[in-house]
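With one protein chain withheld, the remaining protein chains of the complex are depicted in position.
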């Protein structure tokens, strides 16, 4: 009777990561959903057959922290170029943060972003909403418009970027409490960029006055205390208001310890860190200056190493890339004055190989890596069990990776529109290169080549309660 | 091409718990292993086909705490009778604790137990070794003989049970430190029955002297402090000696809080509780006396309720039944003097329905229940990923449960040899009755009827590092 | 041979508080110093003899928190009027906080304040210096000019009070870190008014917008979190910079708990509270509005009661009056708009009777009261062992109090220039009225009557290392 059955896609000869382990067999997909995980000999006939050549097949990466900024600064990259990069990096779902022009603080603005994304994206996506203190009446409305979470910044818009930060900032402690209360009512998570802007701006002003604008001053102007104090404060404000809080891109072990303690005491709090805080130290900043500039800055080697304890003990919930394309010119300005350089790097393509190389090196286990890269973000932002896991019934979002062949990173090989500036890891030898990427059963990358026809295949995702 | 494939067993029309969720489809099994989890229409032909009638299929229960006591007191039950009960309760793997005559403190004694179990067991099993201070030289030997962990008691053998406790006790604090050091060297977990025997014996003596031998005095003679203090001490001794420690049948929220804190501080420690501490309070002791007597005793309702916080926050690692068959006469003695009654109940058949009823009532989620009942014990005792999870590649150990039809518990319906005393839950209305149980692809129970032919099908398991 | 000895002053028939207890006897004073504490029959001849009539003689109160504001707003009171009030209240030393026009952020400005105080004061005094972020270069200079500590505020000057707050504020977190670093170098304590101004200003704006300007809105605009968060932040900043920190007028048990914990962990931190937080709740604010307005505001009865735990367990270091004279018109404005009223009350005369009434009521012991009122502030601000204690060799600063005769408080009986607004405790029945007050052996009040001739007797004090 089942002779009749033919499916859309089959991956065979794979090491499928399912149920917490690698399984030798394959996956069958129909209508975008995994319909079978089974031994090769049980795989049905299929329109398309991929031979995994005994490589691991992992859940596609769910990247919870991406800045495409389209519409707005499309000269830096747009949904098409950056989701090509995503597919290239094994990312099958990304969460777009709300820095755009203007930020999506209302359903109408959000709709405009969706309109822009829809025809362009190669992979699936969901949106963060902007939560600020300026338009409290919009918070509930935008929550209902289908965002996965809110994001907010704790300072006034940087000079000249007013449009980009409108409705996105809780610029002082009073505003934060009000903003948190508003978000708490929606039941959604509030993600924060946790740096103390007063401390930073004062130091920058002072360094500027003293002519200290060289590479090291970026890190010196954003000392650990600026992150630590803010995390401590926001944990308290979150308890006070009942908001579910998530910390973006935490860079210091001290802040992680505070989050660990809050979790222990029963607070609902989430913690993201980024690959650059795990693999790069402030020595890289001294070396390449603006190209290693991000906020928060890279930290000392000693501090960096301590983060791995929190990776392994469960304190860190997920890894975000904080993918941030910029023009080369926006970075080069920093060569003479580090403070003028754009902050951020277009790194979405390397998260997966970096973390898998760490797996190879025994710094974490593969199951833990999959939790950090896919499952946890999907769970926390309401996309699980369709996303973040390989199991029958889930979306067929996966990536086949090569754990054996080392490759040397070069920004020349990146697909992001901003590849010119993506030089942070140049020369590093990694394993874990994505070979094939599928989104809901469609191959968006095969044999390392992204399919341009996949443009528009990506779908917008809505969180489940 | 795959037309040729025919498997041994197929379960269809199921809600398969896999990848953290229920999936509508089925399971195919060959040579004892799951070879496919897939939509019904993709299931291969099979020798045996089970129609799950849209009921959930869960990983078989891994019960980490069972006392068959064979060889030794087979009048109370033997490996055959008690593993029939196991199969009846959806338990596909159990860990036999080392109370036997004599306890397995040496490879030779262990071998004798294995020999006894082999021809009898219907389900898979592994052994705890006995760790005591009397035969330190045997600790390393028995570890290498293939046990999953050690168990120890903290007091001299009870009068008249010297044989049963030989080599199983660390009878004072000096002995504990020595015993822990010996176990630490093996790398295996040391499981402890954590009650302060001095406190208890003194109270019993005193109550006896005062003629206080009625039902309530069982609980009063084993106050919470007897457990709390011992847990605090053993956590410290475990840190001092580097042993990996696991606490059996914890009954008080205060002890759980101590374990929670130790975990937070990075100590490797595991925590078991039992259904009776979650569902029965000391009111049951007042009602049925010896038949509700176990060690530790049932606690107050208020205390009982607090345990659920630790069920849900991750502090409790697994649920053990502490299944303990006794003769009716051994219990009835307690009707006139509670201190003379045997302690323990034959409850392996009800763990799963009790916990699934709690799922229905919203006290925990199904994924959390599966962790507590199957996955965590398998992981911690080295049986994962063959046991504890439904995924292609795992052993086909599963149980089909009926979540819809309520049933009333009666000890008459139990299969344990000690059914006469298994009256604790009589009259309780539960859901989650096991319909079919499979062990490595063989149906050991079908439609609620255990297959006597399955005797001897159970295999001994060895832990993986 | 000792027949020749005649001293300046003798108090006889006293219960002298010395060595932690009351002693029946008397005190002999020469040249301002206590030369003997002895039984009556051993007291030498003296120019002046005071009969204490068996009343307690306590160390004069050392009030660490006073605002005379002279020079500046002398229409509210000046050093003469307010130190009359001090003498009347048994206060023999007060520490003047740096709100003046301008604040003493430089030695020159400080000198001007000293010049104003010198001819006027009836009791001894020392000055706080102003520490702000505006004149970092002055911090070291003013420290050397003989201040006991620094005081700072964490916000910009209130509108229209720019002059009063110049050089006195660390208006944002960056400024605080810089300011703390500067103070840390001096080795002096930095005292802070710990309220989160952003939270408060936002709430006030909002209430104003909504026309909510009635009495309750003063407390509602300054919620506990505004104090708690600031204390938590400043404790961290103090650890970061190494500054010795002291918290003025703490009003919430949560903030006290944070300080308790910091002390436990070894941080050098001091904690002041004021009588109004111990004896008045927000019900008083509802009753008399502006006349009960102070910053921080009065709290709930429940919260108020909890403060007494920290009084008794050693967390609170000293009691300050926060004596703040204002014009009646400055308070009356608040009758129609609470936000426009001046914040603070002229309460220096009642601290001692209030606390002694609490002693009578068993809320604290007399030795603890003396620590809180006299000894601790003297020790912490470098005035001990001349001040804060009755012992041979110390300054003869004392107050004879009547613990037996109850009296009813009426603002009519106050000596402060601002008596018109000092109505908070009107109608309360107290004991502990000061009968006689001596400063360095001179009676500045006798039989409840302040000696106007004592004007100018007060001396400026310098802290000892």
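Here the chain labels run A, B and C in written order, and each chain numbers its own residues starting at 1.
Operating definition for what follows: contacts are C-beta pairs under 8 Å (C-beta built on N, C-alpha and C of every residue); 3 or more make two chains touch, one makes a residue touch a chain.
Nothing here was measured: the structure is a model prediction, and the numbers come from that model.
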- Touching the missing chain are B, C
- Note on the structure: Of C:9, C:28 or C:383, the residue that touches the missing chain is C:28
- Message: Which candidate, B:49, B:112, B:199 or B:286, sits in contact with the chain we can't see?
- Response: B:199
- So which of B:172, B:261, B:340 or B:428 would be touching the chain we can't see? B:172
- Message: With the missing chain put back, one of B:232, B:309 or B:332 would touch it. Which one?
- Response: B:232
- Query: Given the full complex, what residues of chain B touch the hidden partner chain?
  - Reply: 172-175, 177-178, 196, 198-203, 225, 228-229, 232-233, 236-237, 240
- Message: Suppose we count only contacts with the excluded chain; which residues of chain C make the list?
- Response: 2-3, 5, 7, 16, 18-21, 23-25, 28, 30, 35-39, 41-45, 260, 264, 266, 313, 384-385, 389-394
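Methods note: only the chains that are shown with their structure count from here on.
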- Message: What's the contact topology between the chains, one of line, ring, star, complete, other?
- Response: line
- Based on the averaged CA atom positions, which chain is farthest from chain C? B
- Copies chain B and chain A - interface residue numbers shared by over half, same or different: same
- Note on the structure: Most central chain, judged by mean Cα position vs. mean of all protein Cα atoms, is A
- Task: Mind checking the centre-to-centre distance between chain B and chain C? Centres are C-alpha means, answer in whole Å.
- Result: 65
- Centroid distance [mean C-alpha coordinates] between chain C and chain A, Å: 54
- Hey, what residues on chain A touch two or more of the other chains? none
